[in-house]
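The complex is shown incomplete by one protein chain, all other protein chains being positioned as in the whole.
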Amino acid sequence: MTSPAPLITLLTDFGESSPYVAAMKAVILSICPDARLVDLCHVVRPQAVEEGAFLLSTLINLFPPRTIHVAVVDPGVGTARRAIALRTATAMFVGPDNGLLTAALPDSHRPAADSGPSPVPLPPGVDAIHLTNARYFRPTVSATFHGRDIFAPVAAHLAAGTPLAAFGEPLSEVLAFGVWRGVVIGPSTISGRVVHVDHYGNCVTTVRGEDLASREVIVEVAGQRFAGLQRTFQDRPEFVVYVGSSGFLEIALRNGDAAAALNIGIGEPVAVHLRTMA
Amino acid sequence: MTSPAPLITLLTDFGESSPYVAAMKAVILSICPDARLVDLCHVVRPQAVEEGAFLLSTLINLFPPRTIHVAVVDPGVGTARRAIALRTATAMFVGPDNGLLTAALPDSHRPAADSGPSPVPLPPGVDAIHLTNARYFRPTVSATFHGRDIFAPVAAHLAAGTPLAAFGEPLSEVLAFGVWRGVVIGPSTISGRVVHVDHYGNCVTTVRGEDLASREVIVEVAGQRFAGLQRTFQDRPEFVVYVGSSGFLEIALRNGDAAAALNIGIGEPVAVHLRTMA
Partner (left out) sequence: MTSPAPLITLLTDFGESSPYVAAMKAVILSICPDARLVDLCHVVRPQAVEEGAFLLSTLINLFPPRTIHVAVVDPGVGTARRAIALRTATAMFVGPDNGLLTAALPDSHRPAADSGPSPVPLPPGVDAIHLTNARYFRPTVSATFHGRDIFAPVAAHLAAGTPLAAFGEPLSEVLAFGVWRGVVIGPSTISGRVVHVDHYGNCVTTVRGEDLASREVIVEVAGQRFAGLQRTFQDRPEFVVYVGSSGFLEIALRNGDAAAALNIGIGEPVAVHLRTMA
């Protein structure tokens, strides 16, 4: 049996139905015509590197082995920030070295919970390359669109079989965001924050469902308090607090937009008060 | 000649460029790597089951035989509502049993015009299965995302050749919406409603063009009356009433947004007064 055609995903903050995404796909298909392309998400908030990194982390484990993920949320494009490629046991990643590719690293090798991006030594089994070999870029590299001129062609050449080492110099560390996990404050409070707001206005937090097991929960956000976890959207008429499908605590508004109703966005602090059930 | 790779379409209310759609695609491609994926529409209004069902009905006849349609507009996810798969002579459908898959049934077997979803016995040639065999689900099924955990893997296994009967128990009836066709009130009036508002703000109604043949038409909506049908967008400077490309009466505003200008949305009543032309 022949192996299926290479699979390349794209995640950007270019907006829905963007011609910039199409430009990246054109470049990829010119180099690797049989690549299969899957859009991960292009409505990451503009320049919200951490939101992009978080979304990538929720998706990569669903894809087949050897998938190549190209991600471009890149406020530093054209500055000294590095362009990199990463290879793990199950996937490859191409993008800027600004924390966006954090999902390539296991939690055990990431910075302390809920911290900004900082340099992290590569764990065994993860290889990183500083993309410097212009032979694999587009002939002219613009100052503002490395997605088209560097990341897309590198991903396509990787898909077409060029070995990782050919693209530049090995790196021993890359930037990574802290583990997405609320910080324990005292014996009974977890302090987290909103890390993603989805299309419905549902607010996904950094608090993990597994940290709440078997406890009564009061969630405090934007001056309001919500008691108890729900299992489905039909359990309660108004605000709903539940462990979402990616394992994180979420706050939703039944038939409405929780982010708008609470007037909150990415970064909003969330406190979870726990009590062992009697 | 080899048959082309299986074709799977996706329709959801997850929003444009949603990571949840990408999650479904990842699951599908992990199970059936050669599946071809086509997005039908992901901007169905949140939880607007009937709008999703209507859109699906306007699209399925355009696809090649044996296409598999996965649809997820699912306010009841995690409750007792059933997960189902349907097979007709020309297509397969996977989704919640809430009326969303109404398009699998011929008009002749659907409830009375313009009514909400109700149980319908399956006509000859249509098979339905209650999806209960967890062997074809993801190992862990979340309470809130059956699109990823049940519908996507079932569709992928169907595409890969697993027979329909393997997925669960046969059903003899499913929920379906009434036929989309305005109700005749008296000798000269058809009473319908808006069932879809498109990207331009054009309002698609349940009134069918074929019911207006050879008659003068006055359309009454939101307290306004519009006389006469137009054939193209350039026939009139302002509001335009016409039979749209799917065969239904539509109300548009030339170079504008009719839904916003009339302050109407899905469900808005529309009355059509007919007069036989002299």
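All chains are identified by letter, namely A and B, in their written order; residue positions are counted from 1 within each chain.
Just so it is clear, a residue touches a chain if its C-beta (ideal position, glycine included) is under 8 Å from a C-beta of that chain, and two chains touch if they have at least 3 such contacts.
What you see is a predicted model, and the numbers here were worked out from it, not measured in a lab.
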Who touches the missing chain here, A:148, A:193 or A:208? A:148
Looking at B:26, B:40, B:53 or B:100, which residue reaches the missing chain? B:40
Checked against the full complex, the residue among A:75, A:170 or A:228 that touches the missing chain is A:75
Where chain A meets the chain that is not shown, the residues are 14-20, 22-23, 25-27, 29-30, 33-34, 37, 46-47, 75-79, 142-145, 148-149
For chain B, the residues touching the chain missing from this view: 4, 7, 9, 15-17, 36, 38-43, 55, 58-59, 62-64, 198-200, 231-234, 242, 244-245, 255
